[in-house]
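To start, the structure under review is shown below, and the notes come after it.
Removed: one protein chain of the complex. Kept in place: all other protein chains.
This part shows chain A:
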Amino acid sequence: MSFLRKLHLFLFPVCLLTWLGLLACTLLYAHPYLLPRSGQQPNWPILVLQALFTAAVFIHERNTPDRLRGLDFVGLLRRLVLGPGLLATVCAGLHLLQQLIATTLPETRSVLFSVVYTVNVGLFVVLLARTNYAWRSLVLFRSSATLRRQWVWFEVLLGLTLLVHLFAPTPTWGFNTAILGALAAFGAYISSHQKWVAYLNRRQKIEAVLLQLAIILAMGAFTAYFLQTQQDPQLIAPPTQHTFLILNAFFAGFYAIMGLLVTLFNLPTAGVFEQKREEILSLQRLTQLIQRGQTTDEVYRMFFDSAIQTVGADAAWLDVASPEEGQPLYQHIRPEQAQAVRNLLADYNLTHIEYINNDLYNSAGFRGLELPFGSLIVMPLHSSKNQYGSVYMLKEHPQGFDRENLSILQTFASQTVLSIENLQLVQASMHTQRVQDELKIASAVQDSLIPKNLPIDNWFEISSHALAATEVGGDFYDFLHLPGRRLAVLIGDVSGKGVTAAFHVAQMKGIFHALMQENPLARNEREKFPVPSKFMAQANNALARCLEKSAFITASLYIIDYEHGGFVFARAGHCHTLYYHSIKEEVSYFRTAGLGLGIIRNDTYEKHIKNQFYDYNPSDVMVIYTDGIVEARNGAQEEYGEERLQQMLERTYYLDAEQIKEQILADLMEFSKGQPMHDDQTLLVIKFKASQPEAGL
């Protein structure tokens, strides 16, 4: 590559030098007296210099970068005409100047003729080189590898003709004709590659025709000059490299003429090509625009505008199926006119289907509407599942639409539907994301409702566990210290799951804290705080108004008086309390009656709830839980069950509260291994202790 680049740098000086040499040789040849010492010049220096000059110019041109930029064919032609093409005027000008000077200064005539002739040969070679390499750009435009190889062969064969005159200064007629004929045919074949013409629009085609005419004219000017000078008696020079030049001139001219004809014949169809191109471009534009559309409104608007522009409708409107997604759009038609057409189509049962009518004036129904339109096309916007609307396009003239319009509208419509569905998906996923984010917040809020600091005292140990099956759960528990060394413990479960249940959990906790306030009007110590049954009745009353009909809450409230070593509790439909009696050395459930909250929503509820008193002993253990524990299932769909829980406590009652809890949970985990968690699980273990001497003081 670097060698070629270096060569390229030298080519221009070589061109110049060989041309100057050629000029000198020609002058000497024609006028040997200019240099008295030399005799008659031989032919070969001129021929060699001619061949070198021509080869240098062509190779120089061959190595310049492709002059075709993108699809700017007209630009390429224009630069060709305005650059080398103008050399023809130089040629003609020089010829006229020479004629003029020759008449005024006859003695310089012969010398001048030689100079002008050599200049013109040089200019012609430059023009041919530029033209043929411009044609190369056009021939090889998006060409196959085969054609590229053929072109190289064409170049090589043409280049070889430069040698013809060196080795056979006067080639035989037959030989010459054979070479000329064969290579001309090759050139003609190459000239058939005019793919570039298809990429021109109408205006460009006209321009291309004119530019090609100009090039043919320029070639003609040179040809005329050389034909004329060939007859001139003053031409005393060995014949030029005319096999090469004639072939190149023939190819340059032939390609230009072919191009001209192809372009000319393409002119009538340019409109159709342009329309197709325009359709593809507007589809591209639509696709890009629509993807930028943020709302369905925008997407409909873009579709509507593009569709009108592409089919060239005189009037149009767009119906959107659901009003919340967008308003109907009208263009050059009044809504009441559109409504009349809509009604008519509905009468014919033609809504939401593709419909094309190119002769509205002959349709009785449409004629009755007295609208100034002759053609109608209807394109529904629908996916396999949904109907999004329809677009109606009208033209004043009958036969205004064709199948092509219908198919392009179809493409537009499906693109639009795709975009709208995409947009809806994006919106839906954003909504889901928001809901999930809110659920996370709800989960965090609910988490903050769970007591983090368990009551600590020397009289008991408490250990707790809570695990929600979903982000927000329906289980709850809470503690409240009451005056007089008493502790209220609440546990419960709201029926159902999810956000609704979570709200009721928060509500229950609110009710708990509100009702467990000291009553200032109380006459004695016992009435200062509601007893559990009273609490349940009041809670039931509070919940009656806001709990939905099929929802209910189960709860147990324990008030432990550890000064007197006893507790009182009420069970509102909640799981039975499991208890280890240290004196009896026995584990059993407190099987008391009690109705869940929210099941009866009137004053009769109080009849269904009882208080249970019990005096505990040190080392007694109370296990409080929700149904998520006992209803946990194993692989065989068996429930963990009260019995198994009881057995666990029988095995672990002597441990610390924390250890008892851990053992039960470990057993539960083992039991339900591999099974999904269906319900929230809450477990509290309370172990009563003998007061320690120092704490008792």
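One rule holds in what follows: contacts are C-beta pairs under 8 Å (C-beta built on N, C-alpha and C of every residue); 3 or more make two chains touch, one makes a residue touch a chain; residues count from 1.
Just so we're on the same page, contacts and distances are computed from a predicted model.
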Remark   = From "Methionine ABC transporter ATP-binding protein", "FMN reductase", "Anti-sigma factor antagonist" or "Glucose/mannose transport system permease protein", the UniProt protein name for the chain not displayed is "Anti-sigma factor antagonist"
Note = The listed residue (A:Ser495, A:Ser533 or A:Thr652) that touches the chain absent from the view is A:Ser495
Task = Out of A:Gly253, A:Gly473 or A:Gly573, point to the residue that touches the absent chain in the complete complex.
result = A:Gly573
Query = Considering the whole complex, which of A:His60, A:His95, A:Lys395 or A:His608 touches the chain not shown?
reply = A:His608
Query = Which one touches the absent chain: A:Thr554, A:Thr652 or A:Thr682?
reply = A:Thr554
Note = Per the whole complex, from A:Leu595, A:Val621, A:Ala657 or A:Leu683 the residue touching the absent chain is A:Leu595
Query = What is the set of chain A residues that contact the non-displayed chain in the whole complex?
reply = 493, 495-496, 549-552, 554, 572-576, 593-596, 598-601, 608, 627, 639
